[in-house]
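Heads up: the structure comes next, in structure tokens.
The complex is shown incomplete by one protein chain, all other protein chains being positioned as in the whole.
Entry: chain A
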Amino acid sequence: MDVGFSSLRSEAVGAMRMALVSAENLQLTLKPEPSQEEQALTNSKSSIKETHKAGNEDLKEMLESNKESLKLEAMKRVVGLISKGKNASELFPAVVKNVASKNIELKKLVYVYLVRYAEEQQDLALLSISTFQRALKDPNQFIRGSALRVLSSIRVPIIVPIMMLAIKEAAADLSPYVRKTSAHAIQKLYSLDPDQKEQLIEVIEKLLKDKSTLVAGSVVMSFEEVCPDRIDLIHKNYRKLCNLLVDVEEWGQVVIISMLTRYARTQFTSPWKEGATFDENNDKAFYDSDSEEKKDQAEAKPYIMDPDHRLLLRNTKPLLQSRNTAVVMCVAQLYWHLAPTQEVNIVTKSLVRLLRSHREVQYIVLQNIATMSIQRKGMFEPYMKSFYVRSTDATHIKTLKLEILTNLANEANISTILREFQTYVKSQDKAFAAATIQAIGRCATNITDVTDTCLSGLVLLLSNRDETVVAESVVVIKKLLQTQPTQHSEIIKHMAKLFDNITVSMARASILWLMGEYCDRVPKIAPDVLRKMAKTFTAEEDIVKLQTVNLAAKLYLTNSKQTKLLTQYILNLGKYDQSYDIRDRTRFIRQLIVPNEKSGALNKYARRILLAPKPAPVLESSFKDRDRFQLGTLSHSLNTKAAGYQELSDWPAVAPDQSVRNVEVIEPVQEWAPSVGKTKKSGKPKSADKFYSDDEEEKEEEGSESSKDSSSSSSSSEESGSESEEESSEESEKTSSDSGKSSSGSEKSSSESESEPKKKKKTKKAPQKKSKPPAAFSDSDENGNGPVAQASSSSAESSSGSETDSEDSDPPATPQKKKKDVKSKPKAEVKSKVEVSLLDLVDFSPAPTNAPKSSVISSSLLSDLEGLSLSNISSTIQVTTPSFGPVKTYELLHHMTGKGLSAKYHFPRQPCLYEPSMVAVQVILTNSSDHSLEEIHIGERSPAGLNIHCFNTI
């Protein structure tokens, strides 16, 4: 596709040159006007300009000179100025004159300039508009495209109507490139004038139907920007988008996948089993909102995934192999949010692969893995070694890897992880070493087996030479001790000894807090520490002072004999502290613990207040709450809701109507039916019962009619093929209100039509008319099921999930190209259609001819031929036309070499009567010799893998 695209672009360059020639004429007409205005403007400005630096002045002269090379040189310098962020707006009049220059390079640079400054010089910018308007009508697609691109980039509100018109026209353009450009222009216009929303949505709706891979990504992008909430626009295009996905360019894939993720969450039911640990919240919410009854129902009923849901998962899976990291991440998040629990694992490998990409990519991917690994350890555990930290990693990468390793830790691997952590603690990157100690603390609380090991390891770290390491260890030990305060007085004593050497305030404060909290376990040491603190109180940091006051208060309550004076001294120091926080706290503590007349009641509870058992802090991942955001989004990365973030909705309790996604197929049928009704069958009965009974009666007599009727009836009888089943339901919806009845009735009719006349007439009819039924018929043995499925698969290559081989269906594919010739001679072909349908009727259930095929064409033509009522009819006919083409005959044996016997063969493209998988070959033997030939038969040696149905010896 890339190559194709590139060749198109190269054409564009050539075509540009052509366009410029034509644009030259335009310039002649334009010139008088702008130059007058420009002169006026430049005159008025000249006074100001003189004060400016001379550089711009000579640029202006160069631009106004007659020499192309000078102009080009000037424009290059101007673009240089723009790129440096310098102001070059005063050159606008001089530059805009060159908008219709025939020099392509110059013109490009003028475009660059125009797009940059048009907003500031709106009046002058208008002068260039007509150039673009003219180019929009150019026969060359790339000139139309680039004209629209620049036109829509000029942010001048006054041209909104012109842009609107141009977009609408371009959206119906025959060239996918131009349609792509129009999809981009939609966003630009929307940001320029949001009032145009309604009209733009119409254009988006139209473009969403587009089948080109080039357009898909861009139009979904504008959908996301303009009307992300109009999910109803997606229904009809859902299957098409899924099927196109692999071939869309990579950036478009990202946009489409994230949109489809959101879509799927609104349309399908949860594939996550009840009771699964994964995302319990969702399930709960699901049941809370439901009645008890429903819950029972849901539990009893096994979950069956919607085929469309499956389609999405299946079609995105290959993209995990994309080289574009954004695409891989996007698929990964799609699986995370949409796939059944057991299938999510397939993304692991690809995500780990992304870790070998650039640093910034690693950063984002690691963030996402961190969130995932909290909920699903198993996913990443086999790849644990990929998260080992390298000394060359950036700090933020290191901390993320650490986070993930901690999340992955369990009883089995904790020893390996702790060993790894030991090396990290020694790292020269102290911030990282501190983070490692925190991580060890988390492991210790999460896995009770290793708590003691971790604790002793951390205590060892207390004698580390590095201050930050020691401080961090103290803080973590404090938290650990809190979780299990029993029998750790040894450690507290050890820390008290270290107290003098620790200078980091957080660590000092932590030790003081520990002393106070567990002062009953270290009754001798605690007052001593307080004594030391009293000495250095004034020199301490605020946080240490606060904890000193705390310690003093607690000791006063438990051991007032020894510490009463010390406490009072400290409270006095605190009373006159510079920090109001400390003065405040001191005042509070004094009132609380020291009994006096005023503080009656509270005083009694002082002990209970200060020495109440405190809940242990929970050491948990900072990524704990990130799963509220969709993975891979900016919001997830920042952990705050970014502007324009679209919430991922919860699964619906009951799946919305699935058939909304079928609409694509039914639409053309609806168009088609009335037109036929008018022309041929005015008094067509409306009710289903009648309709079908009618059908049965009329069938034998009125070929064309009944074929049409039974086409719908037979298609409604389909049961297995997913696509055809849906078709049938629509069809029956269309023709009758009661689909159940109709399908039962139709089944009869179709089976009848098949069984009776089939064998008898087949042999006769086929040669009688040279026309061949569409190739789809070869599959018809399967109770009429084949043709429908096949036709639909060929019709909407994208929309059907059926696996039917569409190779045979070349005829239905060709009409797109030939449709124009067909229109010119519709009459002749109406006849042929009748014939074909007669044939259909006799041989098979006639389903394939009409409904599905008309849908093929009309959906593909929709954008181009809308409003042409004939097109639908002719398209039906179109399908059959190839069969009337001359049969290509191949010579097998020339009569000279065959001594009078010549053999020719051709492929009649008829269904083989013996087996659907066989191909019929018609061999014509002509005997031009005098001898008569006998015993003609097929030789024994048939090549392997070839199955020949032998005919009897003639």
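One rule holds in what follows: a contact is a pair of C-beta atoms (placed from the backbone, for glycine too) under 8 Å apart; a residue touches a chain by one contact, two chains touch by 3 or more; residues count from 1.
Please note the rule applied: contacts and distances are computed from a predicted model.
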Q) According to its UniProt record, what is the protein name of the omitted chain, chosen from "Trafficking protein particle complex subunit 2", "DNA damage-binding protein 1", "Brix domain-containing protein" or "AP-3 complex subunit mu-1"? A) "AP-3 complex subunit mu-1"
**Q.** Contact partner of the left-out chain, one of A:65, A:191, A:560 or A:579
**A.** A:191
**Q.** Hidden partner chain, touching residue among A:66, A:392 or A:596
**A.** A:392
Q. Thinking of the whole complex, not just what is shown, which of A:350, A:446 or A:473 touches the missing chain?
A. A:350
Q: Against the chain that's been left off, what residues of chain A make contact? List them.
A: 1-3, 5-6, 9-10, 12-13, 76, 79-80, 82-85, 108-109, 112, 116, 119, 149, 152-153, 155, 181, 184, 187-188, 191, 218, 221, 246, 249-251, 254, 258, 318, 321-326, 328-330, 349-350, 352-353, 356, 358-361, 363-365, 385, 390-392, 394-396, 423, 426-428, 464-466, 632-635, 637-638, 640, 642-646
